[in-house]
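With one protein chain withheld, the remaining protein chains of the complex are depicted in position.
Note that the chains are named A, B and C in the order they appear, and that numbering of residues resets to 1 at the start of each chain.
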Amino acid sequence: MAKMTMVQALNLALKQEMEKDDRVIVLGEDVGLDGGVFRVTEGLFQQFGETRVVDTPLAESGIVGMSIGMAVYGLRPVCEIQFSGFDYHNFHQIENHAARLRWRSQGRFSVPMVLRAPYGGGVRALEHHSESREVFWAHIPGIKMVIPSGPRNARALLVSAIRDPDPVIFYEPKALYRAFREEVPEAQEALPIGRSQVVREGKDLTLIAYGAMMRPALAAADELMEKHGISAELIDILTISPLDDTLFVQSVKKTGHAMIIHEAPRSFGPGAEVSARLVEKAFFYLEAPVARVAGFDIPIPYFSRENAYLPSVSRIVRGARELLSTSLN
Amino acid sequence: MAKMTMVQALNLALKQEMEKDDRVIVLGEDVGLDGGVFRVTEGLFQQFGETRVVDTPLAESGIVGMSIGMAVYGLRPVCEIQFSGFDYHNFHQIENHAARLRWRSQGRFSVPMVLRAPYGGGVRALEHHSESREVFWAHIPGIKMVIPSGPRNARALLVSAIRDPDPVIFYEPKALYRAFREEVPEAQEALPIGRSQVVREGKDLTLIAYGAMMRPALAAADELMEKHGISAELIDILTISPLDDTLFVQSVKKTGHAMIIHEAPRSFGPGAEVSARLVEKAFFYLEAPVARVAGFDIPIPYFSRENAYLPSVSRIVRGARELLSTSLN
Amino acid sequence: MPRNPIEIPDRVEYLSVLDENGRLDPALDPVIPPDLLLKLYRGMVLGRQFDQRLLSLQRQGRIGTFPPITGQEAAQLGAVSVLRPSDWMVPSFRETAAEIWRGRSLESIILADNGFNEGTRVDADLNNLPVAIPVGSQVLHAVGLAWAIQYRHKDDVVMAFFGDGATSQGDFHEGLNFAGVYQTPSVFVCQNNQWAISVPRSRQTRSKTLAQKALAYGMPGIQVDGNDILAVYLAAKEAVNRARAGGGPTLIECVTYRLLMHTTADDPRRYRTDDEVALWSHRDPLVRFEKYLTEKGLLNPEKVASTLEAVLSQIQAAVDGAEAQMKQLGYPLDMFDHVYAELPPHLADQKEALVRELSLPGEDNNHG
Partner (left out) sequence: MPRNPIEIPDRVEYLSVLDENGRLDPALDPVIPPDLLLKLYRGMVLGRQFDQRLLSLQRQGRIGTFPPITGQEAAQLGAVSVLRPSDWMVPSFRETAAEIWRGRSLESIILADNGFNEGTRVDADLNNLPVAIPVGSQVLHAVGLAWAIQYRHKDDVVMAFFGDGATSQGDFHEGLNFAGVYQTPSVFVCQNNQWAISVPRSRQTRSKTLAQKALAYGMPGIQVDGNDILAVYLAAKEAVNRARAGGGPTLIECVTYRLLMHTTADDPRRYRTDDEVALWSHRDPLVRFEKYLTEKGLLNPEKVASTLEAVLSQIQAAVDGAEAQMKQLGYPLDMFDHVYAELPPHLADQKEALVRELSLPGEDNNHG
């Protein structure tokens, strides 16, 4: 076992899948010699050559549309969109085709492709480099949407995404690319898509988060316990769509209190669906409203004000305490 | 007052705004001589000429990107995207620019454009011609998203959209284009964007809908009263974003029961936000879970199965009765 | 070199083989074997007659909206007929004659026109993509397929179809540019039928020809008389051979005309003159080919009649077959099939809810 950053872990996943399976092709802008602007594809060009690690012209719709054709032929393209803020350029290719070709051809064809893109704030980047818009993808039937939260699950989920028979949008929390290291086993590991995880057990309150927000959520859980004696259960959604509501529903039946945390804008965000599911499936257990700690409904400001936009530990802690105080009993 | 279809009412709105204001320009595919494939721009080309009613090449991103430039210059472009299923082609232009230029330029520029597109099912059309994906737009900060439900409010809301200083996505329920007529006054009428309406008062249950779903909702309200003695209040959202939650929150505080109806896919759909708002703002008044009667999480099937996909009167009635039976008291 | 014109390596040519009276330019004769010539003729007649039948079905409300192809038979069949079964065909939505040539059943087309998802199923043995309605978007899929063929060291080629309007789309640009960069075995066939619904070719782009757009991608372009099936065949053959031999992609512009409405929902009289239609009717590709084949002694009134008869009974059989099939189809629950490889839990729940609903009295009639 080696201690790895998320970038290294993702790189390992790509490397091992490419070694095992010559259907796996990496393509995108600057993924070749440059190894990707975040170095996730580092060394792959040297190991696998330009026929399997393909630098493309600067055209996102082109990258995704070509990936669809490759996947229909039977390859397993893993394309990189340099930043999620630019994947709206290929939105029509995913909605109109990647998500529908299996269905349109009634099972004759399928589109086993992965679209990787770094998402989210926290790296003092330029405009369009800090967005969090996973709902755009989560609302499209026929595709899957995955967001890891650490090196180990990032590697294991990317492996599953590559092997998945359906298109997977794989958003990587760029704030965590090098934020911390984890033990990542050399032996291949795959984590099933469509399953959330309980990361911390608790009894008073259920925190629901994913991606980069798992860290403030975890820190908040600690602070809630240490400073306020509140025991928070923390759930990592991991797959945004299809959304696994079993664990957070179960948890809220136990705690009676729920808070969903995301950097995406609040309105029509992922938290809305989590809240709606809780109301549908755990209504009579809820002792207080489902709280949303989320990005504001504005474009994420340039980095000098970014921290005031992103959900912070203190915002979560305060929200949790208010939540418990508004509860019926 | 003349009885008009929604197509005629929308046409009237365009005609009168264009007569009043030479900044208003209509552009899109086939909007000129052809009058638009649904004839919403009928006669405008003949009245205003090709400099104000502009047939464009076949390129949605081009249409919207050009509209943005026109709006920045001070014009009021009203562009038509032939079907909402094709407006993903211009998604990046709206998200990256239309929604941000006021903000990016810190108030120097603005983008007072309207994007009109027919949306929704019910007209036995080809693939991509029956989608309902308003959430994609509702989740974007910096723009507004409006959906009328009848000839009169369609006309009055389109007028407001054209005059609005910010970009407005205006989805027209194509199933209602010619479904029925309403009295539409010759004198100009504007309905404020950002306000929902109580369409029918009731006390047992609150039905929340918009666009084409208002008709089955209304029919269901009738049937609930006539056959089951259930008094349903019906609210027409009208503006999807910014979402006006005041009326449905108020209403549910009175009825204790809420159902949201939309043809968009259920998960991460508009109903999720409505449910989340109700939980945040009327939690302690809710006597039962917020019910969602919505499209399934699949692409809307070709028209032979379309009716089984779309929320029907009977589905709403049944859901409402179940809802009232699951309630606490 | 202070100020000089730039030499552009790639060529853009115009090609025609049969004149408007069906007279052949011997120097350019693609020498197609008689049986293939007659097969092409039959394919054209079938395309033309199937349109007529679908039109009457549509008027009787027995099918929904569909896009006729009348006038474009030569531009479609001249192109696809040079493909091998193992090659790939990537259609837009107006290549009915070409799709049939490539093995798509008439029944499936009728099913699709009737709003049955089963109608766009693609048989396991056919290397065709289903129709792509978003204009221009399919061009990129064709490039991806061709890239994969190259990667697998196969010598198949991919032929993509699209219209004149499609050339305005970003995806057309990105697709041809990728094809140029990767030198994929691609043949891009533009059916320039002069109209994109109501927008004439002249308002679609200011470039004199669509073929010259190839120069932007470093590939050869050729404009052919699209109502001259021999010219289309010759240009397609050259392009396919070049692609197969590793010579890279080609853009072919077939100059043709949509003689009927855009779709049955369209009224062309709103935007074009009868004179224009009449003019192009005189260039009817089927009439021209008939003259040529008659000259050549391959066709005579009896043969024309028997071909028509055979085609009509084939169509009748297909209509009967499709209407029989449709009686068996349309069960609402099928709508959950093929969305994912495996039905995810939330869809299983939704399907279950629909099952319950359908089991209730009087529900089925509620769902057309």
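By definition in this document, a contact is a pair of C-beta atoms (placed from the backbone, for glycine too) under 8 Å apart; a residue touches a chain by one contact, two chains touch by 3 or more.
Not measured: the values here are computed from a predicted model.
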| item | value |
| --- | --- |
| Visible chains in contact with the missing one | A, B, C |
| Selected from C:Arg42, C:Arg62, C:Lys154 or C:Arg203 as touching the chain missing from the view | C:Arg203 |
| Which residue of B:Leu243, B:Leu278, B:Ala291 or B:Val313 touches the chain not shown here | B:Leu243 |
| Touch with the omitted chain, as defined above, among C:Trp101, C:Tyr217, C:Tyr257 or C:Phe289 | C:Tyr217 |
| Interface residues of subunit B (partner: the chain not displayed) | 25, 51, 56-57, 59, 61-62, 64-75, 77, 92-93, 96-97, 101-110, 141-142, 165-166, 194, 242-244 |
| Residues from subunit C at the interface with the omitted partner, ascending | 1-6, 8-9, 11-17, 25, 27-28, 168-174, 177, 180-181, 183, 203-209, 211-213, 215-219, 223 |
| Residues from subunit A at the interface with the omitted partner, ascending | 29-30, 32-35, 37, 55-59, 61-62, 85-86, 89, 124-129, 266-267, 296-299, 301-309, 312-315, 318 |
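The rule we apply is simple: only the chains that are shown with their structure count from here on.
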| item | value |
| --- | --- |
| Whole-Å gap between the CA centroids of subunit B and subunit C | 35 |
| Shared-contact residues (touching 2 or more other chains) in subunit C | 117, 120, 134, 170, 339, 346-347 |
| Subunit A: positions in contact with at least two other chains | 92, 96, 103-104, 141-142, 242-243 |
